[in-house]
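Apart from one protein chain that is not included, each protein chain of the complex appears where it belongs.
And then chain A:
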């Protein structure tokens, strides 16, 4: 049983117009086995929250803590956070030319576990996971994310989630750009990971579509840099019906360049 506890987190980003505060007092606790859906309008800071937790250098933490089993991950380098058990499935996975998926996955697995995986079981596990995600075995020999379609990139993210077995996963709009079949396959992968490891999930999304496949225990509304409302799965339906207007400050534009 593990806990990820975000306490009064403030973070900002450097923009052309100067420093801009994006996260304004985020508080959230996610336990193992729980699935939290984080919903909110464009530009509310959902992705910033995801990347700040993972340690992207663009975002600067001004104050607050993110405790993973009591350890503040915000003082760690991104690789240390991954080793501590955090995983970020990115909305736009990065291409790494010249580095094959197999080599990358084995290197990551070795780093996260602190020892190289046993060759035979590793190869078997990799093949099985790829098969379940309907990934062509040829992907293993291709460069990381290079020339992958949007759907293939998302499958590759979930493949890593299944193989690296983190304690907590942040899924940043994993549903975006997926057709119905791919959405189902990717969701099944996430659900498998949860069943197998008791993963705690923080799922950032605009739409309720993915929630049909990955059932949230708790739904949050995120607006203007912090959580404004928390409820059960029924809150998602309400949002689908009424939109985010009531959570936006007077006269605010729901579209923002900082999305």
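Rule of thumb we're sticking to: a contact is a pair of C-beta atoms (placed from the backbone, for glycine too) under 8 Å apart; a residue touches a chain by one contact, two chains touch by 3 or more; residues count from 1.
We adopt the following convention: contacts and distances are computed from a predicted model.
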Just go with whichever of "CBO0543 family protein", "3-isopropylmalate dehydratase small subunit", "cysteine desulfurase" or "FeS assembly protein" UniProt uses as the name of the absent chain. "FeS assembly protein"
Among the options A:67, A:99 or A:228, which residue touches the chain absent from this view? A:99
In the whole complex, of A:23, A:38, A:88 or A:140, the residue touching the missing chain would be A:88
Interface residues of chain A (partner: the chain not displayed): 54-57, 77-79, 81-83, 87-88, 90, 93-100, 103-104, 107-108, 111-112, 143-144, 160, 164
